[in-house]
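A short write-up of the structure that comes next.
A single protein chain has been omitted from the complex, and every remaining protein chain is retained in its original position.
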Amino acid sequence: VNQESSFLLQIGALETAHQKILREKLELDPLLPFHDRQLSTSENRIVQFFAPPGPLTARYEVIVEVDPYLGSLEEAVEVPVSELPPETLPFLYPSRYCPSDRLLQVADDEFGSLEPGYSRVTAICNWLYEKIRYTRGVSDAHTTALETYLGREGVCRDFAHLGIMFCRALNLPARFVSVYAYGLAQPDFHACFEVFLGNRWYLFDATRLAPQTGFLRLGSGRDAAEVSFATVFGVAELEGMETFVEVVPNEEGKSIEPEWTVQPISIA
Amino acid sequence: VNQESSFLLQIGALETAHQKILREKLELDPLLPFHDRQLSTSENRIVQFFAPPGPLTARYEVIVEVDPYLGSLEEAVEVPVSELPPETLPFLYPSRYCPSDRLLQVADDEFGSLEPGYSRVTAICNWLYEKIRYTRGVSDAHTTALETYLGREGVCRDFAHLGIMFCRALNLPARFVSVYAYGLAQPDFHACFEVFLGNRWYLFDATRLAPQTGFLRLGSGRDAAEVSFATVFGVAELEGMETFVEVVPNEEGKSIEPEWTVQPISIA
Amino acid sequence: VNQESSFLLQIGALETAHQKILREKLELDPLLPFHDRQLSTSENRIVQFFAPPGPLTARYEVIVEVDPYLGSLEEAVEVPVSELPPETLPFLYPSRYCPSDRLLQVADDEFGSLEPGYSRVTAICNWLYEKIRYTRGVSDAHTTALETYLGREGVCRDFAHLGIMFCRALNLPARFVSVYAYGLAQPDFHACFEVFLGNRWYLFDATRLAPQTGFLRLGSGRDAAEVSFATVFGVAELEGMETFVEVVPNEEGKSIEPEWTVQPISIA
Partner (left out) sequence: VNQESSFLLQIGALETAHQKILREKLELDPLLPFHDRQLSTSENRIVQFFAPPGPLTARYEVIVEVDPYLGSLEEAVEVPVSELPPETLPFLYPSRYCPSDRLLQVADDEFGSLEPGYSRVTAICNWLYEKIRYTRGVSDAHTTALETYLGREGVCRDFAHLGIMFCRALNLPARFVSVYAYGLAQPDFHACFEVFLGNRWYLFDATRLAPQTGFLRLGSGRDAAEVSFATVFGVAELEGMETFVEVVPNEEGKSIEPEWTVQPISIA
C-alpha cells in the first residue's frame, strides 16, 4: 500500500441454499478493523477496510459444503418479461461491460429463432466455445463484450460478458458470477454467468474449463464491474496472489470429486 | 402495440420520507392486468404488464405532497470508501452510460485538488453548466457520458450521466434520478443525479432548468439504463405522450411555488 | 452561409478512361472565384472556394459518356501484398470509418476459407445484402463500419464501409467511391466500393439498388471522410439539394439504358 487506501474485497464465500460454510477465517496482516458486509442488492459479500501505507496481506481460508441444485429441461423455461420477479429485472438492462442495446439484431439473427429455454442458452454457450478463442493478455479492465465479439478472443471474464450480453439482448435476465473453481489447470478465481429460467438462476460456463459442481460461489452482479475480487481506492500494488482449491473429505471420510454435467445446474 | 409485448413502466411516484402520495390512479386502456412493483435493489417502482397487439394508452395521475430535506454544508461531507454504507457501494462502479474507469485522470486533473464535500460536487455541476451546451437531438439511447464529455452537448440525461461519471471517478457514490419537474419550460420528465454525502443522497441538477423543490421522484438507478420511463420487450411505437405538472393548493388552500436553492437538498 | 466559410465540394464528374466529359458547367451564385482541383493522391476532384455570409447556390451540370470496363473472373484475381502496385498500398490500412484492424478474426471466420478472387468479394457483398437492413436515420457522420456490423442496418455509405473493412481485413486493397447513380428510386448521390484485383479497381455495390453501368464516378478515397460531396469549414446550413440523373441520347440518337451485371465491372 503506497498511500492510505480503502479496500473492497470480494473473496469470501457466500452462505447460500447450496453452499454451507463449515469453517472460515479472514486475516489481515497488519491487523486492521474491517466490515464484512452482505449487499442485499446483488447478493455479494464485501469486506471493507482502510489501510495505512506499508505491506498488507489478506489471507482467507474456508471450508464449504457445496451442494448444487440439478434441475430438468422442463423447469428451466423462459419467463415472459411481464411475469419476471422484480429482483431479476435489473439484469435485463445493459451494463458497463455488457452493452446489450448495441447488439440486439445480431443476437436475434444468431439465436432468435431457436427454441426458447435452457437449450437456447446452451446454444449461446456453444457459439462462445466455438467462436471465441481463450487467450490471455488481449483483454483488460476496460474490455467490453462488444470488443470480445469483434476480436473473438478473451478469458473467462470475457466469455461471461458476451454470454450475458447475448442473453439480455434476447430479454433473458443474466448476471455475472465469480467463483473459486476446482478443476482448472491451476485452481483459481473463475468467472461464469447465470440466467434466470423457470424460477431460479442457472449457471453457465462457456469456457468448459472446469467441472461445474466444483464451483464455490463468491458473488454476482451486473458484470465484472460489481464483482471484482479487490477494488482499491487509493494507491497500492498487487505483489502476488496464491489460490488453492482442494477437495476435502466429508464427515464420513469420503472425497467427492467435482463432475461435469449437462443438466441444468444452479448454485444461486 | 404491433406485436404481443411486455412493458415495464417507471412512471409512478415513489412513496418516500420526502414525498407522500395523497391520491393516485393508473389506468391502462384496454384494461390489462399489471404488477405494480417496488424494486428493493434500486428503490424503483415498476409497472409490469403484457399487452396484445392494438392501441394502448397508459394514464397516470398522482397528487403528491413533496417535502424535501434541506441540509447544511457541514453535514454534506465526503465519506471514506471504507466507511460507506453497503447499499451505496454499487454506485461507486462504472455502469453502461457512466464508464467512470475511462476518465479517472481527467476527473482528478479537473476536480481532484478541490476541497472535498458538497462544494466539490457543486464545482462539477458548474463545470457541466459552463462547458456542456444543452442541445436536443445530438444524443440517443446509446450515448455514454464519454461522448458527452467529448462532444460537449446533450440533454438532461447526458448532464446527469457526466456528473455521475465524474463523481464515481472521485470515489463518490453517485446515481441517476428520474423525476417529474415542475418549472421546466414544458413540465416533463427530467433527469438529475444524487451523490451520497454525510448520511444521505443529495440531489444535483447541473442543467439549472427548474427549481429543485419542484421535483417529484420517480426512481433511481446506476444510470438511465435502469430508470427508463418505458421499456418495451416486443414491438410497439410511441404515438404520443403528454405530461402535465402543476402546483395544487394544500389543505389550507395555499399554493406553494417550487423554489431554487443553493442549500444541500435531498428527496431520497 | 452564416459566417465566412471555406467550402470543399466534390460534385464534379471525373474525366477517366471510362467516362468522358462532353459538356459541363459549374455555377456559384453569387459569383465567387474558385479552384477546381484534381487530387493526385486519391483521384478526386475538389472545388475549393471561400464564401461570405448570405445565400449561396452551387449548380453543376454535366453530360458524360460512360463506358465501363467489363472484365472476366479469370483476370479479377487477388494479388499478393508483396506484388501490389505502390499506389494501392494505402488502401490496405484501417481508416476513420473502416477500422479493419478491429475485425480481422471475424473476416477470417466468415470469408477466410473461401476461394480467393472476385467470387470472394461477391460473397462479402452477398453477406452484406442478406445481413444488413437498408435503413435511413440510424447512422450519422460519426458512424463507423464496426457500428454497422454490430447494428446490422444502415445506408449505402455504411454498406460500402463494411465491405471495405472486410476486404482490408483480408489484405485486399479497398476504397470508397462516390457516384451519381441512375436507376435509384430517386436519382441521387450513391456510395459503393472498389477492390483492387488483377490489375484494376473493380466496382462493388452491395445495396443492389441501381444498375452498375449507370454509375457516374465522382471520386474515391479511403472512406467517406475523404469523399464528402461538401465539407464546410465555417458555419453554413444546407437548405436543400436537388439531384437529377437522366439518360441522354447519344450522337446517333440512341438512348442506352443502364444495366445490371454480374460480370466484373470497373469504372476507375
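Order as written gives the chain letters A, B and C; numbering starts at 1 within each chain.
The criterion applied here is as follows: a contact is a pair of C-beta atoms (placed from the backbone, for glycine too) under 8 Å apart; a residue touches a chain by one contact, two chains touch by 3 or more.
No experiment lies behind these values; they were computed from the predicted model shown.
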item	value
Chains on display which the left-out chain touches in the complete complex	B, C
Identified contact with the non-displayed chain, of C:102, C:161 or C:217	C:102
Selected residue (touches chain absent from view) among C:38, C:105, C:122 or C:243	C:38
Given C:82, C:113 or C:186, the one touching the chain that is not displayed	C:82
From C:171, C:243 or C:263, residue that would touch the chain that is not displayed	C:171
On chain C, residues whose C-beta touches the chain left out of the figure	6-8, 35, 37-42, 46, 48-50, 80-84, 86-87, 89-90, 92-96, 99, 101-102, 141-142, 171, 221-222, 225-226, 231, 233
Contact set of chain B toward the excluded chain (per top definition)	102-103, 105-106, 109, 131, 133, 146, 149-153
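Here is the rule we use: only the chains that are shown with their structure count from here on.
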item	value
Highest-count interface - the chain pair sharing the most C-beta contacts	A-B
Between chain B and chain A, distance of the C-alpha-averaged centres to the nearest whole Å	30
Residue numbers of chain A (touch at least two other chains)	102
